[in-house]
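A single protein chain has been omitted from the complex, and every remaining protein chain is retained in its original position.
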């Protein structure tokens, strides 16, 4: 049986995502609600190794819910991948009197937490926060909804200039190996084509489709390309290939880049982060460990961390069909 | 058995919601995909009565996905509540060669569709679009997610001025008899208190809570009040009541009003509208009628219209707890 | 001759405006640049009376440029209107070693500064920051451009729903006795009519205009009403009056309220605030006092505070003509 939880540490790690601040806030206020102490660890596991830790109370997280990024800052720690690094981290945990950790991030964050738990038998709860939505066991990750809105707003702007000039735009969006951002934002932005890593449809099919699209009376086109797309060409090569194989189109490339990671979180992400932050503290106080709190069918659920890191694989064939139909 | 569907009419009715255009677009393009003709009916059932009908093809709905409102316009038709009105509508349906109707709106829209179907045995499919999220059988209605973001962005702005002046703001949000907008946007905006019609907690509890909040070091406060709140006071009376019972707070009232109905739809609402628009045509071609296509556990589902109009009742006690904890 | 300036105090007072943080930041960093100490005074003149003062360095104002409101908070101080209050304020100035004050706000702020200077011969520089743009001697005040964008975005949303329903909306905007916000946002939002306090055109003209507008084929209308409008009716009475005198229009009222004061400042307001903050410290180091730094023909200019408080009176007849022509 697990010892009583008197003090909880919270950190954010890996790529930042909008809503991380809302999750931290929910953890901190949940601690205050339950009369448990709370400490913030700066710069993820690296800050734990260096003892960069600060007490947080309910007022410490005032007005952070609306802000992108993470005020605890994030990092990828190489030192934490070593046994020595993790030992130093554990020493600081003892020194700070922490009884459990809430780690907010993606699969790298959870993997680190799992290893740490296995070595020190220290209670760990994960909260999924990454714009890529590539975590198993949760329908949505914190930051994903905001990133979708950011992408759609950006492509709406690009559409203005594409329509004005009868141009073809290739727009690269994030998502690592997951096509969720590309597929959903592509539908949302009314993209004519969407290239995602889960499919390898080949560039010839793309050329055919663009020809058909032109014939049907479309004068401008947006193609959304996921960064992990398997066409074998990067987006600039793809642009060249299309230019060589298609007449009459002026082609432009836009790599949306890091704007997708920032920005004030959407209402959905703020509420999700609030639910999961509260859920993480609930789980700890219920004696759970080594789990991620996720959202499934709108309910907060507990998922073993080792399941969570098995990757998203949320590719939805019905959504591809919706994309094909609505871009006709 | 139902006759073959060769031509589908689509209309929007009742209060408009962001994403209605995306839903129309999906219906129109889905018709094009299946080789079925499509006609848009202007101003809801009233336009049907007056024969205000226009052929739509895939190109007719170009660039509408990003726009708020409904290009088919909406209306509440008193004439359609009469037998004579519905007969006129049916005459125009026959004249235009329509074999089925997709009606996009809320419970009033669906009720009208049900009556019409019962009288003329004419195939009707509903698509739920209302910012209030008060339709049974669908987890979300089109427009709700956008409205939440609009409310949260507005309250973020109000928070700027509230914090600068140590003020208390009462912010009224829409939702008719449903507290979904208030509860979710209240959590998202970090409101100190949320008053919703599903609860009748009384104003005394509010005064107590505000006193506690002040003691805990909060210098400004946002109270979100649903328009259907059951406290027995309208928001201006409530402001007066608080002013009389609480020292030291300057109080301001903000009624967000109709900005909540407009604006470019969020990615979520655009994708949802695309799915349901495609789903509505699928359902018709599968011989379904008298149903609403809704979203449940991320899947498109068919729900009898008579179920859909039974009201939302989605009040989630866990969410109220999350609100209470995160506003501590 | 003025004594050497070794330490500058900065405060924000009166109604808050987006860009105040950018102005504070520019003052603080300008002090750092010139090797002068800087102190922030919280809650305007009231904080000066209470000695609520904190040293600020270049890092203290990190990341504030993008935030609405004022992190120094603002207030309207009744005590500062008394000789005793101002004496207390002066005592704290001496105690804190301040040699000069930069006061950021509107005419009330400047009037307070003028009186304080006349009593204690203490160097004061004003920076104009108010969404109302009603300060003489500066083409623009900080916050005005942001408020215009906020209003236009809000009315764009209202337009969505107005168009969808063929409705007439009365939208009340801020501006106290100045019609600048109403006239500019009204043109920007494509309003059919704009009622401003500088004109008293009478409600009969409005009714005539709306009738003409209907005849010309307009199916929805937006009327922007400045809060200080001289029609003799408040906006709700105006709505009733129109309803009684005009058939066929459904009328709705929207009072935009305090969202107009908040929000992340526009680029223009951030740059303006940066220029004026730098200019204020320049002016102090040049021995100036009792002036406001304003913007005129894109140059930073010095304007006597007693001129600045004489009111804006920027009503531009050409702009009214542009409004009338473009709303035809």
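Order as written gives the chain letters A, B and C; numbering starts at 1 within each chain.
By our rule, a residue touches a chain if its C-beta (ideal position, glycine included) is under 8 Å from a C-beta of that chain, and two chains touch if they have at least 3 such contacts.
What you are looking at is a predicted structure, and each value in this text was computed from that prediction instead of being measured.
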* **Partners of the unshown chain among those that are drawn** => A, C
* To do: For the chain that's not shown, point to the residue among C:185, C:289 or C:302 touching it.
  => C:185
* To do: Pick out which of A:142, A:158, A:181 or A:196 touches the chain that's been left out of the picture.
  => A:158
* Residue ranges of chain A at the interface with the undisplayed chain -> 12, 16, 18, 20, 43, 67-70, 73-75, 150, 154, 156-166, 169, 252-263
* Asked: In the full complex, which residues of chain C touch the absent chain?
  -> 25-26, 29-30, 32-33, 58-59, 63, 65-66, 139, 145, 148-149, 151-153, 156, 159, 163, 184-185, 187-190, 216-218, 264, 266-268, 270-271, 274-275, 277-278, 297-300, 316, 318-319, 321-322, 324-328
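Going forward, only the chains that are shown with their structure count from here on.
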* Asked: Which contact partners do chain B and chain C have in common?
  -> none
* Structure fact -> Per the C-alpha centroid definition, the whole-Å distance linking chain A and chain C comes out as 39
* To do: Please report how many Å separate the Cα centroid of chain A from that of chain B, as a whole number.
  => 28
* To do: Name the residues of chain A that each touch 2 or more other chains.
  => none
